[in-house]
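Next up is a structure, given as structure tokens.
Removed: one protein chain of the complex. Kept in place: all other protein chains.
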Amino acid sequence: MSMDRRQFLKIAGISSILGFGASVANATHPIWVKGLDPSQVEPNKDALTAKRWAMVVDMSKFKTDEDFKKTIDACHLTHNVPDFRNPDGSVDTRKEIKWIWKAAYENAFPGQPNKFMDEHLKEMPFLVLCNHCDNPPCVRVCPTKATFKLPNGITMQDMHRCIGCRFCMAGCPYGARSFNWVDPRKAINPERENKEYPTRTKGVVEKCTFCSERLEIGKMPACVEAAPKGGLVFGDIEDPNSEVRKIVSTKYTIRRKSDLGTGPAVYYLIGGSDHA
Amino acid sequence: MLEKAFEGSKKYWAWIFFLGALALVGIYYYLQQFMYGLGITGLGRDVSWGLYIGQFTFLVGVAASAVMLVIPYYLHDYKTFSKVVILGEFLAISAVTMCILFIMADMGQPMRVMNVVLHPTPNSVMFWDFLVLSGYLVLNLLIGWVTLGSDRKGVPPPKWIKPFIYLSVPWAVSIHTVTAFLYAGLPGRHFWLSAIMAARFLASAFAGGPALLIILSLIVRKVSRFDPGKEPIQALGKIVAYAMFANVFFLGLEFFTAFYSGIPGHTDSFKYLYLGLDGHTELVPLMWTSSVFAVVSLIMLVIPAARKNEGSLILACIMLFISLWIDKGFGLIIGGLVPNPLEQVRTYWPTMPETWITIGVWSIGFLILSMLYKVAISVREQTAGVEIEH
Partner (left out) sequence: MKLYDGGKIIIGLLIFVGIATFPFYYNIGKVNAKPEPKVDTPAIQEWEKQYGKKECVESKEFMRTEHMQLINLWRDSVVRNMNRQYISTSNHKKFNMSLQNGCMQCHSNKKKFCDECHNYMAVKPFCWDCHIQPKEKEENKS
């Protein structure tokens, strides 16, 4: 039979497409299509639940460097966050990964300080973290829903699905997100590793998850537990009896860049208070 | 027709092997990046997008510029462009391929790219970018190949290709608008948060792309027996002039809004780029070069005598291309990310591996362009004197 090159290429092309299609059909194996049956899964009875998790930060309770270190370390050690500090203690500002950290007042609340403000006030440290916004730009821009809102208000991160495009990092108005530029395991101390939580791998974005995995077994977020008493208050802001709700509705609190419409869920208490 | 890309003079093959060598170097450094991670680049927690995304942004514009030939020729029967439309379409193919390669190079987990297809997210602009870029590549491949094949046989192209050609016009506008939307909708980045971002992108695309086409046409005239002709080049020159005027005007508008309002969120990035901020002046020389080149090239394009002289025209086009490359391929991205959301100035400069990967992708793009142009030129040389009907 005689065939010219063009016909041969056409037949080869169509065969490849059919072959590819057949392999796709294989992916409709029952377990993929069915998924898990609702009778097969069950939430934990001890899980802490909320309509809307929120946090109040009372910086007046953080008095010493040790207070800050304990709080930040609790988070970073629980979650195997790598430590890219250089031997001389200086920070590698490019590779560093931080879920919660200390920022000066003029950085945490840019646009607030005035030129007559005391330097000491401008440099006053604040704890900053992901605000788990109501209307998060990061979730809006993620092309794979690797970052998404949980029904309880937490802005969650699925490190399995993240393709590392870093659009969420560009979208976050608070600089709350970090990227794994290299394999993080090089910078994790194996002696202090938390064996019950994974690490990440290079090429994915990570950030604070309001300790979703701890809430599910009835524990408060690590930072909240480690902070000085009353420093970080965590609760369900939609529950009229919760402490966060009481503080936010009766005392003066501010949120970072609240004019952007993101609806942050982390409130900073002004003036300190005697709440328990 | 593709076999024509594999037949050529010694000079042609020398050029192909030169580009191939550069591409191999780029691939070598990309493998290093794949093994080590994106930490091999100069990117960091604050400037998390840099050279790769900048190049992609710039090249989307070059790709969209094919429409500046398609609209006059197919919608308004402007026969002057009959022989050169194919050069625009092939440039679009090469440019879109480079865009896709730059995106793949920039991804942290490129093996997971199918997640964008498996988990479609219509609220994400990047999802739409993926769709429109792939679609534009397919469109131009189809249109370019079918029309050139018909030219070679000396017949008009089949009627069914017309709807695709008409579709490519809004599609070209869309790839650029969608790419601009990546930047223009982020509440935390005031340098990018401008309503005219998409308009600026289109203006610089319609200036930069045709300028490159002018340069390429003059090269084609020199290295082959196919002469695109003086008239198409002059017509392109006028298009470039108008588009560049819009581009420079829009940049002026951005300056006005930022500095007349005086809002730090808007002025800080401009200050970083043009004056330096907190002692960081890395980008200042580049940005001033870009602006000076933009104004000078615009003047040269607007003065008819300068535009008609092909020597000064090509100089203006080169300056214009460099100016836009700096502005869109570098300044826009880094300016948007400096200072960071906590108003700290953390800067960026590409590393050597990063630069080689970039050069590698450009080489692959030019390889594709050279081979496609070789095919187009061979067809034109063969059918010289035959009237082209579309």
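Order of writing sets the labels: A and B. Residues in every chain begin at 1.
Assume a contact is a pair of C-beta atoms (placed from the backbone, for glycine too) under 8 Å apart; a residue touches a chain by one contact, two chains touch by 3 or more.
Since the structure is predicted, the reported quantities are computational estimates derived from the model, not experimental observations.
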Among the chains presented, those that the missing one touches: A
From A:M159, A:A176 or A:A222, residue that would touch the chain that is not displayed: A:M159
Given A:D4, A:D88 or A:E196, the one touching the chain that is not displayed: A:E196
Among A:A47, A:M117, A:I254 or A:I270, the residue in touch with the chain that has been omitted: A:A47
Touch list for subunit A against the chain that is not drawn: 29, 31-32, 35-37, 39-44, 47, 80, 148, 150, 152, 156, 158-160, 193, 195-201, 212, 216-217
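Operating definition for what follows: only the chains that are shown with their structure count from here on.
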Cα-centroid distance, subunit A relative to subunit B, in whole angstrom: 35
Subunit A to subunit B touching residues, read off their complex: 93-97, 103, 106-108, 110-111, 128, 137, 140-146, 161-167, 169-175, 178-183, 202-205, 257, 260-262
Contact footprint of subunit A on subunit B as seen in their complex: 36-39, 42-46, 48-49, 103, 106-110, 112-113, 115-116, 118-119, 121, 123-127, 130, 182, 185-189, 264-265, 336-337, 340-344, 346
